[in-house]
Structure formats: C-alpha cells, structure tokens
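Taking it in order: structure first as structure tokens, then the write-up.
All protein chains of the complex are present and in place, except for one that has been dropped.
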Amino acid sequence: MSWRTVAVIAAMVALPLLVRPALAAEIWIFAIFGLGCNLLLGYTGLLSFGQSTFFGSAAYAAGWLLKHYGVNVFVALAAGTGVGALSALAVGYLCVQRSGIYFIMLTFALNQLFYFVAYQWTSVTGGEDGMPGIPRPAMLGIDFSSPIAYYVFVSLLFLVSFWVMKRVVESPLGKILQAIRENETRAEAVGYDVARFKLLAFVVAGAFSGLAGVLYAMLFGIVPLEAIGFVFSGNVVFATLIGGSGSLYGPIIGSVVFIWLSESVSTVWARWPLLLGVAFVIVVLFFRGGVVEAWSRFLAWRFSRQRT
Amino acid sequence: MTLLAGQILNGIATGMLYALMGLGLALIAGILNIPNFAHGALFAVGAYLTVSAINAVGNFWIALVVAPLGVAVLGLVIEYAGIRRLYAAGHDYQLLFTFGLSLILAETIILIWGPVGISQLPPPILRGGIDLGFTFYPKYRLFVMVAAGLLVTATWLFLEKTRYGAIMRAGIENKEMVSLLGIDIHRMFTVAFALGAWLAGIAGALTAPIRGLSPGMGVDMLGIAFVVVALGGMGNVLGAIAAGLLIGVAQAVVAAYWTEASVAVIYLVMAAVLVVRPQGLFGIR
Partner (left out) sequence: MSQQKRRDILKIGALAVTGLGFPAILRAQSKDIVILGLWDQTGAYADVGPLNDRGMRMALEERDMKVLGKPIKYITRDGATQAGVSTRRAEEAIDEGARFMIGPWSSGVALAVSEVAKRRKVLHLFSGGTEDISGARCHRYSFQWAASPYTAAKTVVDNFMKANPGAKRWHLLIADYAFGWSLEKYIKEVGKDHGLEFVGADRHPLGEREFSNYVQKAAANRPDVVAMVNFGADAVGAARETFNFGLTPKVPLIMTWSSGVEELIQLAPEIRENLWVGSNFYYTADTTVAKRFAASYQAKFKTPPGYAPSSAYSMTRMLLAGFDKAKSDDTQAVIRALETLQINDVVGPMHVDGATHQTLRPYFFLRCKPKAAMKHELDLADIVATGDTPLPKEYASCKDIGGF
C-alpha cells in the first residue's frame, strides 16, 4: 500500500474529528463526483460542463424510490448508479461527435434542458422546492441516522469508488482514453473507435456521478433543484482543476479544499465568491496543475535546495 | 391574430437584442477560441457604468458612448494581464479563469453599487410608445431594435469590407496561416477581445432601461449568449443575427401559448438544432 493510500485513509479517519461528520461526508461524496468528472476531464481531455445532469437525475430517481417505494439502500445505490450511467449514455451519445468549445456548450445546454425539465415537473421533482423527505433506511441492521454511522458508510464507499477508478485508469481502457486526450487523430488513425471510447468514459463518469447523487440525497434528506443545475456542474470542474486534474488524488484534494474552504469563508465574509474568483485566477495563472502539481513543484524545489 | 403579430414583433426586437448579446461572444470564441464565461459579467459592468455615467453627466447619449468604451478598456486589461497567457492552456483553464473573473466582477458590482436592483428609465425622448395599429409598442424597444441592427451591421461591414476585418476572418478560419503570413496575431487577439467586450458593454448599456439592473444580470445573459453562439456558429455575424431572431421569436410565440415554458424553450431549441447540426445553423465545420 503506497504512502498516498495511507494518507487518504488517514484523512478519512481524521476528517470527522475536524469538521462535522455531515460536512465530512459531503466532502467524500463530492470527491466521488470529482472522480467521475476527472475521468473525462483529466484522463480523456473532455471538459464536460454538465456533470450535474447525471448527479441530479440519479438523486431524483433514487430519492423517488426511497421516498415512495421504501426501497433499501442497495436498491437505491444501484438505481442511482444506473440512472447516472444511462443519462450519461444519452447525453454522451449526443455530445461525443463534437469537440472544443462546441462540446462544452452542448454539455452545458443539455444540462440546462434537464434543469428546466426538473424545474417544471413539479409533481415528481418538486420543482424549485426540491424533493424533501428522503429517508435513510437502515442496512444490514445498521442504523444510518447517526451522522457518524453514515459518514463511515460514505467514506467506505469512497474507498471502493477510488479503487474501482484506479483500476479503470490503469487498465487498457484508461490508457486508450489518455491516448485520445494526447492526440485524438493519432488514436483514430491507430484504429480506435474514438467516439465509442469517449462514450464509454461518459458512461463510467455518469455512473460515479450517479452514485454520488444518491449518497447526497440520503445525506441531506432532500434533493434540491440546484443538484441538477449548472452551478453544481461548474463546482465539480473547478474543484477538480484546483486539486489537479493530472491524478486521481486531485478530486480528493479539490473536494476538501473547495467544500471546506467555501463553508468556512462564507461565515466570515458575505462576499466570499470574490475570494473564490481570485483563487481561480491565481490557480490558473500560477498553479495550473492544481494543488497536486504545486506540491510536487514544492517538493522538487525543496529537494534541489537540500542538495546545494 | 393581431396578438400573434404583436408577439412576433416583440420576438424580433428581443431577438435583435439577443443577437447583440451573443455577437461579442461569437467573435471572442471564433477568433480567440476560448470559452469566455466572463462575457455576462462584462455585460453587467456595461449596464452599471451606464447608470453611473447617466447620474454623473445627466445625459443618456453620452453615457451610451462612454460606458461601452469603459468596458472595452476593461477587456484590454483582462486580455493583457490574463487571457494572453492562456491561449495554449486548454479550454479548462480558460474556463476556470474567465469564470473566476465573472465572480470577481459580479461581487465588485455588489461592493460598489450594492446588491439591490436598480431601475433606469429610457431617455425622455424615447419614453412612451407608438400605436402601430396591431399593437402598442414602446419607443425605446423600437430604438434598441434599430440600434442593435445597426451595430450588428456595422460589425459585419467591419469584418467583410475592411482589410483588418478580412484578417480577422482569416484568423477565425486558420490562425497558423495568418501568423505565418507575418501578421501580428497577438495584436489581433487583443483587438478582438476588446471588440467583444465593447459589444457586451453596449448590449448592457442598451438593455439597462428594458430589463433593469441587478448584480446577477450577467448570468442570465451568459446563457443566452451561449445559445446564440452555439446556434449561429463561432465568429459568424449573420449566424448570430439568425440565431438571436430564432430564439427571440420562438420565446415570444411560446409565451403566447404555453407561458410556463418560455424560459426552457431557448435551451430546447439549442439542443434540438445542435443534435441535428452540431456546428449550428451557419457554423463552419
């Protein structure tokens, strides 16, 4: 087990001691969401600005099942992951033929479409009020109503997701996706059906987003409309970029930084989005690899200093 | 029937405004090839500067000239200080940067002008309306329709009929070639961004008396601008006009029969067109 994995587990243990368990759970949920986003962004080179489509759809679907059919946790998770993957299949199918700014705009537009459907379909989604009253059923005799119990559940699921994503990116599929990111034309020329692989990446990312969505719904007991809105889509992209899209750890760091910081700073200054904007600008101009790259640069500098 | 005619006129008027909103973004996306998420914020700055200018000078027309220039200067600064370094950086960072800018600008607006919305009346000469027979229509909206039309035409003329415009169009098609021909491509980018910012600024200035001002006004406009660019094609002036008119009229007609859907219809049209024709109505590719 590498020291990095140890660090992640240490973080999982330490986090609920530093912040409320519910906030810590939210951080890991967002990290799962980020893993999905990063498969597209960091590994395939696809900037999808509509990830909340899958997150939100899964949250609504699972929420509906939990609330009206009293399904158990397994069914809810499976349903959410499935809905996330399916919606990603639909959206991806429409989007993978395009590239560049058109791709970004199309993912954004489809996200808006899903948003407005959710907005209007008040009988199902509750529209602007959201879908409240989502239960958190017990599983295998374990009662999840305590924040700590749910936190343990979420963080374990994160570990599983992380392991799965690690396997995905280290597999031949992962290599092909990275090849597509590096040079799409060449990948096509070598014989890979680029569009199909991009679609596959979408579906996997959608599944992860869907899982995150279900956990989110159960965490708050409500699916708010913003869960399928463009702000959520933007947040996961930004958090991933800030953490560093070049590795699997980027989404973790990005999630911790983004959620923890925005929570703390917002209680101090109402105009905290200004600081967030400044942070984005600074990251882009000076720390383009995100925290992960800044850290390796820092280590390299330290190492070179020790040598002299 | 007269209701429909009135709605269509309104759709054309709002459509021209949408076209103007989208045109600046179309140019920036086409020439610089970056997703400018700060475009809505520039629009908002244009509107707020106009109001301050009117309060300072007491004259709408002077403000209409001065405020967009202020936004153009802001655009120059942004391009010089930030965007310039990001042309090779990839869309994700350009997006993050411009989005960060939009947050900074929106929050600065709140810090300077406060979070409460502001109303701005049209200049006295353009208040009230005209009875056109089939509908009673505000003079100011007619003015905006004409002004937007003139601005869009002027931009088109600049791109089509002037030498520098031809260079810009070539830059939209093929940047490498243009710079190989010895033209200072970076100067062109700066001009293009400033021009795009100016168009956003004047769109904001014109819109202020119609939609009023609020710090979040840029966000709504950004969505519309994206739709116009996606439909009309990047860097395409005629495409922007057609796209703007299409969504303006669609919105007006839908509002006549199914009011609840009038906001969603814009995105529905965009998604429908893009699925069938990914490059938009007039895009090249």
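Letters A and B name the chains as they come in the text, with residue numbers starting at 1 for each one.
Criterion: contacts are C-beta pairs under 8 Å (C-beta built on N, C-alpha and C of every residue); 3 or more make two chains touch, one makes a residue touch a chain.
Everything quoted here is computed from the prediction, not taken from an experiment.
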item	value
Absent-chain contact - pick from B:121, B:154 or B:272	B:121
Given B:61, B:80 or B:136, the one touching the chain that is not displayed	B:136
Full-complex contact with the absent chain, from B:167, B:255 or B:275	B:255
In chain B, positions touching the absent partner	2-3, 6-7, 10-11, 13-14, 110, 114-119, 121-122, 128-129, 135-138, 140-141, 209-212, 214-217, 220, 251-252, 255-256, 259-260, 262-264
Residues of chain A (touch criterion as defined above) contacting the omitted chain	18-20, 22-23, 26, 119-120, 122, 127-130, 132-133, 220-222, 224-227, 260-261, 263-264, 266-267, 270, 272-273
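To be clear about the criterion, only the chains that are shown with their structure count from here on.
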item	value
List of chain A residues in touch with chain B within their complex	41, 47, 49, 94, 97-98, 100-102, 104-106, 108-110, 112-113, 116-117, 119-120, 234, 237-238, 241, 245, 271, 273-274, 276-281, 283-285, 288
In the complex, chain B residues that touch chain A	29, 33-35, 82, 85-86, 89, 91-93, 95-97, 99-104, 106-108, 110-111, 223, 226-227, 229-230, 234, 260-261, 263-264, 267-268, 270-271, 274-275, 278-279, 283, 285
